[in-house]
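One protein chain omitted, others in place.
Entry: subunit A
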Amino acid sequence: MSLSSLRCIRKYNNLVNVHISSAMVSKVLGPCKREVSTSSSQRANVATHNSKPDWNRAVSEAEKIVGYPTSFLSLRWVLSDEIANVALHLRKLVGSNHPLLKTAKNLIYNGKNNMQAWGLIVLLVSKAAGHSPEIPDMEQDKAAGVLHSQRALAEVTEMIRTSHLVHKGLVNMNVSQQFTRDPDDMVFGNKIALLGGDYLLANSCSELANLRNQELVELMSSAVRDLAEAEFLGERDDQNNPLPSRPLSEEQIDPAAEWDCIVEPLPMSGVMGNLPREWAARHVLAAGALLGKSCSAALKLAGHGPALQTQGYLFGCHLALAWQAFLDLESFTGPEPASFSLVGAPLAFTLEARPDLYCYIEAGRRSVHDVDYHALYEAVVSGDGIAKTVELQREQARRARAALGHFRCGDARSALANILSALHHALD
């Protein structure tokens, strides 16, 4: 495939304007469709008792479909010298409060951090699409129904994501006052985090090179670039924690540019100040791009045409956004949390409706811990931010389903559909 077909993808890929017929939705929903109820009294109840088992079941059944799970503990790279080295040094950090420890914990205790299922998604998409008959038997994992190259790609996806999380866990030492207690620990933690992330990134480079597909290397490298860009979007506190930008009125916002490119960087016009769009841009860069590009790349490896590759991208991207909306809602479904994401969708909608609340955000310009979370929580719960987020989540899931409709029926496709519905049920 040459550049011209890549351009094709760009043309087809219309992230913003994907419309689907309701008939298709019901077809895709199929047997998984259930009664939907949005009454808030039930929400908390269902979320605590129902969502987790449902989610876990969906994931573990999906894992069976593609052979074995592709989580962080995929032994091939945990058993390497370098990671052993990192683990050794991590022990020295125990007792310090370097955030790297938290990152490591979250990666190993897969618990609530669902994002580790990304490699799994890539494999499921691979299986759901099948591959062209020209691919020799040697390159197939017959039992799982995916190609060895796709398995390698799934691993690369997880490595890139993990590397990004690890690099995000650095401490900014440029603001001295907070770290007078033990700066050496922080320097050392940063060193390990930086090297550990670099190690994963370097490994993904060579894994990708081994696939001997340069368009794929370009696509996946652009996903790494997007992740880096995500850390620069909008306002930040001293530790680079994201803050929403000041909501602007409609006439103050530039006309929005179409997001119809895959390899080019995401256009930023019309994003800042338009909080729902800012939410989308942020999470397309931080999550959607990687998952979407990985799914698209998996289809490329299987010899599928640009049209299906685009559907793969759309599926991955919308799934990631649906997932993010779901995570954002979690803070508002249980008891009031001590803090929550300031760039979550519920707050974005609330701020859009009530720009006066932005003074609370400004209090967190030095550190997000200075924000009065209680006041913001009250504002979100009393407004329509949650309802709008539920709607957003539905919409993203609907688009993911629509893309899924282009894949052939089978256990992998229903597993993906189940994962999408598991996200839904948590809201009911």
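One rule holds in what follows: a contact is a pair of C-beta atoms (placed from the backbone, for glycine too) under 8 Å apart; a residue touches a chain by one contact, two chains touch by 3 or more; residues count from 1.
By definition in this document, contacts and distances are computed from a predicted model.
This figure omits one chain of the complex; the name its UniProt record holds, of "tRNA-splicing endonuclease subunit Sen34", "All trans-polyprenyl-diphosphate synthase PDSS1", "phospholipid:diacylglycerol acyltransferase" or "Cyclin-like protein", is "All trans-polyprenyl-diphosphate synthase PDSS1". Across A:L101, A:L248 or A:M268, the single residue that touches the chain missing here is A:M268. Touch with the chain omitted from the figure is made, among A:L208, A:A403 or A:L420, by A:L208.
The chain not displayed touches subunit A at residues 2-3, 81-82, 85, 89, 163-164, 167-168, 170-174, 187, 190-191, 194-195, 197-199, 201-203, 205-206, 208-210, 212, 214-215, 217-218, 221-222, 224-225, 227-229, 231-233, 236, 238-240, 263, 265-268.
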